[in-house]
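As you look at this complex, bear in mind that one protein chain is not there, while each of the others sits in place.
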């Protein structure tokens, strides 16, 4: 496998201070060098990260990297951008070169590249396995995805969910055509809680599930990978092809810092949450209980294990996912999964 | 009107429109605006043609129905509220803040409530449309009802007219011009109301279509659906403007008698 | 006004409000509506108190600024468009469809365009607010400009007034009542405009706060933020209603002289 | 305050009425201790310089303004006063016929009947052929005649007419005056009439009140003892001329 080592940066870089910020340099572009100091100190570069969602446990490695000065030591001044109501803003803005990095979903990276020619690549896997799952109230008594026959499954507009449910039902021996899929947009939880649908696809095991169970609604959860869906990366970090090609050093610097942040997160998850919370100050009091459960669920899914580097991506995974998606009609044209990702530091 | 007159009247706007489209197309190409962010009109047109079947057969009729029902309901609710508020100052003082507040509530915040009450039905879309469109009708009609010529009202009062007679004979006709201004706004806004209603969940409609296209990053079909939404809005707007001319001819007298027959 | 008069005036709305709140509270309890769908007012009040620091110190000021700037910009854009359309019928024919179309575009569909142009800035929020609020000002002002007494306009024409003089002396004052009706609507709608602007990306503001609370299923703080949004909207609305009374006293003459001094 | 209906006594009695307008902080007194009365079937005219307060007094009698002192007694009680304002106040959205029928409709007469009754009178008012026109399609004098017709149709015991013929040429005016006198003699309604035309006052009235001063009060009351029926030929009659001179004198005094 290709590995991105958590290469420690030169201690000298730690001296770089944000005070030298070279203006609002267009992210991802080569910044103006402040000639005199260029040799000794790395110039500070402004980069932006568009989150996939509001800051939650999954992002704590980034906030740790920020808090502990790892970005700064790499000469980076990182701004986190709030995700939009429109979840595809991040990928589009990175594709257009307006923002440097974004967190996004592996299958959608393939869609963006294959179907819409959006020039982005994945540079590291953050969550290495699906969080997405089919969930239903326990009281429905579903034993297998097959029981969804004749039932209604709600999903949030994203076509991937159609493919996931089809694959799962089929693999469990059912007839996917007998499942009614209903587009319920963003109200996943209320739809289940008020029995407007029998099950939902598109909810996350570290979020919707935790929240629903906290409300006293016990759930039956079917994980896609248990029912014929290839294991995919729920969350990856993307950047523009141009940045990946022409500014590899920037990408690597960013990922080095991020990986150090993840190491800290793994070491002390509670502290990670503290930092996350601190970065949002009093503005958005997080639900500590939910986030703690979430981080416990996330950590094993984020850690590649076996001493492999954080974020490492397997070409096999990309190929399998691409193949499955193609089979489901989600991808058109020439996919080339190997070109959809780079290995930062590799 | 002569053919020449018609051409003189419509040539400039047609030219402007063509110019705008050309600028958009050129802008996209020259400035290299990525097509996944802002597709050029040619791509939108192509998508419109390519997707004509689902767009025109499936989604447009669904949304048009929602808009029509929602718009009519907005008009009814808007007028009823304005009338109630005009007839009872107590009610006005009590309701006005609530009516204003209703406009500041993000639909997404109460979408679960909508869902709970209405499910994924036409009613739900109509309810969202009403929430978004009734306000301008209410404010305009209420202000219109208050704009009756006081001397005329006095004439009626002196003659012993009841509150209701004053309302129907003097205040309602006086309110019509403002009412129609509000109604025209509501006609356009109803379209976005139905769209938002569809975002809260639904199987068909231009809003659902658009949302799917957003999710699958397909900008050209998305803009094609937005284009149809705009046509729908303009259509409803023109319809009301036409009804207005027909319903309150006295308000448009300026055109009369200006030229000799 | 005497104290008794004041009480008589405000007691009924206060009672209605109290009744509504009580019904809401009772409804939540008796019908066992899940609190994460519709929290009872008591829970909302508690959340408001608990979160008073971030709400009042951080988010309210941010949103209030966006609303204020956005509202003023909407007024300026709305009036400028209406004036341009009134002064040039060609422009009117060309612009009106576009103006109507602008209202039917779901902001979410063009959010990448907004973000590309404006980034995650105040300007972006103001732009969204303007997009959502200018329309009612434009339509009302345009209709108002067309409502000038034709005999008065004739008087000016006969005296050799220029188009501009007719516009400023007769049409603009005549448009004020309709303009203010539109402006009041815009004041309320600006709040939702800023909220939607914040949804497209932002670090602080009641919209961002609310969106987050939606995501984490925390309905009580969500409704607390909605409550503040409503207060903001009502505040802006009342401000404009007050300016209106002050700016066009002749329009409110009905109250004058009705009772003897 | 308006009082409950009374059966005996004058149709209208105004007793010591005063009235002031507020103008910002200022208070401008317009009427001071005005008393007058109109007996059943009487034709009473009010003259006075422009701005004296004639229309204001009408509005008080019609129950539109409340006097600051004094009282109004109105047989038949409040409401139901057919009042013809100085500005015609036609409804721009109603046709001539609709405007003329307005007050009848208010009194519960069916829309159809009201319009029929208005229709029947159009020719006498020189309005034939204009039934379906809107007010803005009428000449100034025609508007005034529509307003007059509306008032006549809607009247019950008392007619309050504020300069009903101000915009009419000499001949149309004479025709309308004759028509009014005929109506009045036939139906014996009480009329309170405002005019700025002294001749008109003498020609039509049983009694004339002259309003004057600042604030205005009744500066003179003249009983016109000329035989009825009268016609415009009277104008050269010495009695007529004497009344005319006397009223002009009072008016002059009222201004000075």
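Labels A, B, C and D are assigned to the chains in the order they are written; within every chain, residues are numbered from 1.
Keep this in mind: contacts are C-beta pairs under 8 Å (C-beta built on N, C-alpha and C of every residue); 3 or more make two chains touch, one makes a residue touch a chain.
None of the values given here were measured: they were computed from a predicted structure.
Of the listed positions D:40, D:69 or D:167, the one in contact with the omitted chain in the full complex is D:167. For chain C, the list of residues touching the undisplayed chain reads 149, 151-152, 154-161, 165, 169-170, 173, 176, 248-251, 253, 256-257.
Not every partner is drawn; the one left out touches chain D at residues 21, 23, 47-56, 86-87, 126, 133, 137-142, 145, 162-163, 166-173, 196-198, 248, 251-252, 255.
As a convention for this text, only the chains that are shown with their structure count from here on.
For the pair chain A and chain C, the distance between mean C-alpha positions equals 38 Å. Distance between chain centres (mean CA atoms), chain B to chain D: 49 Å. Centre-to-centre separation between chain A and chain B, using Cα means, comes to 39 Å. Touching two or more other chains at once are residues 85-86, 88, 92, 96, 186, 189-190, 194 of chain A.
Multi-chain contact residues of chain C, defined as those touching 2 or more other chains: 36-37, 108, 112, 116, 150, 196, 199, 211, 214.
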